[in-house]
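Of the protein chains in this complex, all but one are displayed in their positions.
Our next item is chain A:
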Amino acid sequence: MLRLLQIEYIKLWNNRSSRVLIVAYFALLLCIALIATIKFDIGQVHFQVAEQGIFNFPYIWHFNTFVASWLKLFLAIIIVSMMANEYSNKTIKQNLIDGLSKWEFIYSKFLTVLSFAAISTVFVFIVSLLLGLLYSDYNEISIIFSDLEYLLAYFVKLVGFFSFCLFLGMLVKRSAFALGFLVLWQAFEGILYAVIRWQSDGNMASAIADFFPLNAMGNLIKEPFTRLNAARTVASQIGETITKDYSVHWFEIAIVLVWTALFIYWSYALLKRRDL
């Protein structure tokens, strides 16, 4: 396992564009901290984002994982291209000839995906913990370490998404087309949802849509904004009460894990069937 990771490390770290993207990704993750410094001074009104309670434990776990997961697209580019480049450079062929088995090849890519997701999760954990310690109104240990399931959801979300990218890179063999396909797939899920909704009803449609891969990954961490006190105040002023389930459910994680397994298996099956 270590050997496979070392192989992938040599391939990735010596490529300038992936190195730049990886560094940029983690730099951007750090920039979440910069949200804290956003300030508005409009006449008498002093508004600082950090004081709106977004950095309160345990809400911060929810908010930061949600925001951080937007950045996953950066790593998606790296993952799609690391797969597609193996085809365009024909190095996949050479790797197999040199004695890597087809399973080892897929497994080494999957290990890379796992490491990216794990490092990113740890990174978000540390950044959030520090931000929380600085700005949170509640600092009891029991509160700090509650709601950590958002981090698990974040990890699973990244692993699922990257596995999807891996599979697309394998399927399409060209990084630009694979990324295009990703966007296309997102649209396709939306259209499929609309069609089902049109043919049946809204409940049925969203129940089915929960099983679509991208939708299932999106469901893992719901948007945190309407959970803020400020948003609730606004809502109650216009006579609305927000009742929404923000928590992470085990079956949502299970759906994404099943998709992950399928994507990896399909990638392997594709490689096994193909004549290179």
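The criterion applied here is as follows: a residue touches a chain if its C-beta (ideal position, glycine included) is under 8 Å from a C-beta of that chain, and two chains touch if they have at least 3 such contacts; residues count from 1.
The rule is simple: contacts and distances are computed from a predicted model.
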item	value
Protein name as given in UniProt for the chain not displayed, "ABC-2 type transport system ATP-binding protein", "Heme exporter protein B", "FeS cluster assembly protein SufD" or "(2Fe-2S) ferredoxin domain-containing protein"	"ABC-2 type transport system ATP-binding protein"
Residue touching the undisplayed chain, where the options are A:H46, A:K93 or A:H249	A:K93
Sole residue of A:C31, A:A254 or A:L276 that reaches the chain not shown, by the stated touch rule	A:L276
Absent-chain interface as seen on chain A, which is shown	3, 6-7, 10-11, 14-16, 85, 89-91, 93-102, 104, 272-273, 275-276
